[in-house]
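With one protein chain removed, the remaining protein chains of the complex are shown where they sit.
Let's look at chain A:
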């Protein structure tokens, strides 16, 4: 029987990052997928990044994951979202050529040491009562492993709806993994059902582009990877059009035939990615909705009309599509569909995405109730690292919510669970001002280096950047200004007699870059990236200090761990409601307990006192 440290099931965005991360961490890894050719496939929209999501991609890249470099290699239109807003809320986004993306990911995995790719269907897990031992493939072959990462996506009990037609399946054309799904039932994990939808895919040659608005990429493209400077693929534009009253009339007239409105779907859908039916019903006062026409690739005529996902029957789709300006004669290549699938309540996972009641099994991606490539990839990275470390008897790898969007994602899943498909937003990160896309490397690459998962090339370019940054920061801190100096430099300041450092000056006063150069000649010769970063840190300085104080407070409370076997039942004075919440959620620390809804300071004190007491008793033996 073949043996690996880690087996990764699934070749989507979670699976590929998991396999790569575990292998880079030094584990021997097998990635098992039904079709090797679909590894790295973008099964929904042909784009990577966005607000919050772009931050995740930068963080994956800072840890030398695949997604950022793949998106750069495949990017055919780059836009930095929120360009006119503050740096903390800017997110890189790119339209990607599906074929180029897939090719890059497959090449990356083929070249990865310690990694084997196996084509096959996993039908069963090998496990005793408490530990995973490997997997069984459909051809009867067993493969043993100390850790297994399951990234089943929407394949678990997947059900596709087009109007009242339904068919079992993961994504169009793929067989669903029902046998594995049945097997997972035995684990007795809490399940939920979610849904998501896609728009009809159009033939770009049948779209009347000449009458549509064009959305171009940025003049200066922002890349995802810290290693890349400019796009490699040819750059193209997207088209923009809108629905109209006639579109809405068609949809309203056929609502009862929609899978969702016809009562065929039980799952909960994402509110931020509503179907066109949903938009027409819920926002009936709007007579028009925007539609972005996104090319799926340079050599592919398929166009993804972002904004009109649906589960209406095919003939209704044809009718509403042709009611839209520019799409009058558009041909649908693949109809829109909605898909329902199972997910497992992520509150039953460890901080490293391990299943608590079966050691060695990890879940990552949509199986945990998230949506989006980036969210899946981030989880894959975390799960892969932790699976590798478990298999090699190393310490778990942790991400804190004060240090990364990856940390926010993992913490949200584990402590809050999921009620609709979970998508990252910048508003989910309470320490948003310090968790910026531009400083992801400073937040994470050093951790990646110490984990041994970062390439030599990245390591040396990172340290070079860090040295330049620290050097310039140091020089700006050393330089001081009197109010008189500043007034002479054209900065309006009251003569309060206080001396300010160069950094303080940059943070406190709005200046043109000419003024900055004159006052602080150090900036003149600095690398533009370094200069930008310094200015951003200075701009947020006051707020960053306040956030740091809050982070310190949070970390102090997190240091107070509550043992996993702590008994709440013996505590007199807890309300019944709190007691059941505590018993269900089993907070790992006082900080997590404090987050529980309805928690009172008195109850926290009571828990703390008893945690101390049981620790003392244990010590006394």
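The rule is simple: a contact is a pair of C-beta atoms (placed from the backbone, for glycine too) under 8 Å apart; a residue touches a chain by one contact, two chains touch by 3 or more; residues count from 1.
Here, contacts and distances are computed from a predicted model.
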item	value
Missing subunit (named according to UniProt) among the choices "FtsX-like permease family protein", "tRNA modification GTPase MnmE", "Amino acid ABC transporter" or "Na+/H+ antiporter subunit C"	"tRNA modification GTPase MnmE"
Residue of A:9, A:81 or A:127 in touch with the missing chain, whole complex considered	A:81
Residue of A:12, A:26 or A:52 touching the missing chain in the full complex	A:52
Omitted-chain contact residue, chosen from A:99, A:314, A:392 or A:608	A:608
Options A:250, A:324 or A:433, residue touching the unrepresented chain	A:433
Missing-chain contacts mapped onto chain A	50-52, 81-82, 84-86, 88-89, 93, 270-274, 279, 282-283, 286, 289-292, 306-307, 416, 425-428, 430, 432-433, 540, 543, 546-547, 550, 571-573, 597, 600, 602, 605-606, 608-610, 612-613, 616
